[in-house]
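Working notes, structure below.
The complex is shown incomplete by one protein chain, all other protein chains being positioned as in the whole.
Just so it is clear, A, B and C label the chains in written order, and each chain counts residues from 1 on its own.
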Amino acid sequence: MSNKCDVQSRRIDTGFRLTRVGVTGVRKPVRIKRDEDIALINDTLNCTIDVFVDLPAEQRGSHLSRNLEVLGEVVNESVRSPVSGIETLAVNICRKLLDRHEYADTADVMIIAEYFRNNKTPIGRDTLEVHTLVGEASAVRGKGLLKTLGVEVIGMTACPCAQETVGNALDCKGSVAVMSHNQRNICTVSVTMEENVNIEANDLIDIVELSFSSPTYEILKRDDEAAVVINAHNNPKFVEDVVRDVLKRIVEKYWDLPDEVFLTVRSESEESIHKHNAFAEIQTTLGSLRGSR
Amino acid sequence: MSNKCDVQSRRIDTGFRLTRVGVTGVRKPVRIKRDEDIALINDTLNCTIDVFVDLPAEQRGSHLSRNLEVLGEVVNESVRSPVSGIETLAVNICRKLLDRHEYADTADVMIIAEYFRNNKTPIGRDTLEVHTLVGEASAVRGKGLLKTLGVEVIGMTACPCAQETVGNALDCKGSVAVMSHNQRNICTVSVTMEENVNIEANDLIDIVELSFSSPTYEILKRDDEAAVVINAHNNPKFVEDVVRDVLKRIVEKYWDLPDEVFLTVRSESEESIHKHNAFAEIQTTLGSLRGSR
Amino acid sequence: MSNKCDVQSRRIDTGFRLTRVGVTGVRKPVRIKRDEDIALINDTLNCTIDVFVDLPAEQRGSHLSRNLEVLGEVVNESVRSPVSGIETLAVNICRKLLDRHEYADTADVMIIAEYFRNNKTPIGRDTLEVHTLVGEASAVRGKGLLKTLGVEVIGMTACPCAQETVGNALDCKGSVAVMSHNQRNICTVSVTMEENVNIEANDLIDIVELSFSSPTYEILKRDDEAAVVINAHNNPKFVEDVVRDVLKRIVEKYWDLPDEVFLTVRSESEESIHKHNAFAEIQTTLGSLRGSR
Partner (left out) sequence: MSNKCDVQSRRIDTGFRLTRVGVTGVRKPVRIKRDEDIALINDTLNCTIDVFVDLPAEQRGSHLSRNLEVLGEVVNESVRSPVSGIETLAVNICRKLLDRHEYADTADVMIIAEYFRNNKTPIGRDTLEVHTLVGEASAVRGKGLLKTLGVEVIGMTACPCAQETVGNALDCKGSVAVMSHNQRNICTVSVTMEENVNIEANDLIDIVELSFSSPTYEILKRDDEAAVVINAHNNPKFVEDVVRDVLKRIVEKYWDLPDEVFLTVRSESEESIHKHNAFAEIQTTLGSLRGSR
């Protein structure tokens, strides 16, 4: 096929530089490093991947098939040498995109995958829980690269306001087991940092699970179920409380990370008493959090 | 355009009769009859519509554009003469499909729409709640027609097992306010009947709301929120209980409907203590329910 | 209920200011102004609404039920006095949020709704098409307000590269009817502006429909279907072309709007030859577009 068929490379007069051009929704299995016993469960992340580069004003189209070639190579490399994390995968792809799209100045990658992890119920039974991982990378040619590691974790919140209001209404405030409404809560944390800064997805998941009214579990026999319900009501949380408790733990855990590390933390409760959700979010830096304490 | 272009009508030798051929996901606004005060809120159903007819073995294709012509006519007619219910709309479309597809023996229609309804909170404040309506019709040429009216309603369940287990664990069983886990529950009821049998969507919604641990509400100030939580915990329900309580009310309410009326009732709880859902379902007839009491 | 039950207002020591706290996924029907003949089809937008305010570091919770009270009032007002546009609705809600949450400095509103519009096929038949509208508003107390109007429109793209490659491969380049792959394309435009600047959703939809290879239609008889296919292949477009053609039309149409007006334009093709999508996006200002011509 001759070069005259390269419609994408055609010069155009009336163009505008485009911010992001690429492909979305590519599905790829990627081999990751895991501890031996966890590997027995799953050592592959089934990833949904979006990749983009910018496009100069004078060029008609981006060469989209190059994006898929990059993704194919990354899968093959992961078989020989499993990647250490989803954000590292995003970084590797981001670099390759700038290599292949010589006309591009920026590259952006976003990867989402399910992640299975062993856990213990309150009474100590084994359970296997599923979480969502997000890895991102964003590069400007010649000016460095930022990566993002995110987790989405499902837990439980019990409402502190309803618990107190019910306690008053029933004149049993302070008794051992005052009811409240409780529900599924989805909490997401994402951390954006320089390439040489490193954090672990497992640590972020731990931080989030400790910040719910209670974690949730796949298998709960009766004694475990009672323990989860009691723990949640001893630890009632608004969506605002979940976000702030995640923030406190992040400030403590990552005391040695740079001030410039950027955080987004969200908590969304699928309210049992409403058909809509309650939501809280912060977008901030580690430095700003340190200053506000 | 000459007939020779009617590729769909071509005779084929090696065909198989197809069960259903048509279009899915058509969006249409349809004017419905409502009481005056409710009409102030919304007298239009934004419908998602699927329509199908069968296809004889010897014909290559179904004439799909005729389906859209039928749907366009139904919208125009509803402006002049609002339809009385979503299942009547399905019946009207079903008849027209058999008229237009002269080669078809069967026609099937399914319509889904959101439905807004005024309600009162426990304390008596006004609230507006959204539900989902489903209307279906299914006809065999020369052999009559069945229609289905369905509702999908969101409410709340509190778990009776966890409440008792917690009561024992905290040695406070029988006290006024023992906690449990509670969550959003989605309950769907669908009723299939002859064309001359009539029921009301509002009655089905009422039956479902009475069968939850508590209905849910858009606006709850503190006293209302306490009332909802207390009501739910005084009325703990498994998904199985929700289905059976809907059944009891249906048997009572529709004592005069024929035994052949077919019911599907489902209750699905988005468990606050798990990442998965609990589910119960019955598929049965009114006659069978009457016999089992 | 006494004030001591206002758990949300409690002072806390170790808080962080939260960026956005509120409710998501609230469903509301809102009456809008439409021309007489269109009103026959639908004069109500079924809205999905998210609303947020910020939360000071020293306050434990936001008063979420106030958000629902605001939304209830807006629905009631729209019955008496239909709103002129979805972005105006967002502005009205945004103002009321700052009024009710006296502790908040910022308010954010996002509304999504389906919108039905009459159209004509290439041959001139009547058709009814569904689009999505997005209205947003964002205010900082004492510092003004920005509003956003967005549209999401579905059309069709035919690939210029495959068309040329096929033309070469079959040695029929330049013949009247060279095939290519074509597919559904979803194009979204959103325009952020000061409150006193006004644009029309219908104009944005027109601009997008003109920028596809062809618009798409609900009903197409054979002559119309041929016209759509021929038009699309006479007008092949990459996702990049769709975005840039929207930009050109916006620069022309809105020559008198301020340079500060902010635009996001996206085009996503659900590629018929792949399982993934092609995507292009620009985020820019009117001023920047004017400078780059």
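Quick notes
The rule we apply is simple: a contact is a pair of C-beta atoms (placed from the backbone, for glycine too) under 8 Å apart; a residue touches a chain by one contact, two chains touch by 3 or more.
Values in this document were obtained by computation on a predicted structure and should not be read as measured data.
Interface note for the absent chain: among B:D126, B:E200, B:E260 or B:E281, the touching residue is B:E281.
Annotation: of B:N46, B:N92, B:T148 or B:T165, B:T165 touches the absent chain (contact as defined above).
With the whole complex as reference, residues 129-130, 154, 156, 158, 161-162, 165-170, 172, 175-184, 214, 216-218, 220, 222-223, 225-230, 232-233, 270-276 of chain C touch the missing chain. As for the chain not pictured, it touches chain A at residues 1, 5, 26-29, 40-44, 46, 65, 68-69, 72, 75, 79, 114, 116, 126-128, 130, 218-223, 226.
Listed by residue number, the positions of chain B touching the unshown chain are 1-2, 5, 7-8, 14-27, 50, 52, 55, 57, 60-62, 64, 160-161, 164-165, 168, 238-241, 243-244, 247-248, 268, 274-284, 289, 292-293.
Assume only the chains that are shown with their structure count from here on.
Here the CA centre of chain A is 36 Å from the CA centre of chain B. Centres computed as Cα averages put chain B at a distance of 30 Å from chain C. Between chain A and chain C the centroid-to-centroid distance comes to 26 Å (mean Cα coordinates, whole Å).
Chain C has residues 1, 5, 26-27 in contact with two or more other chains.
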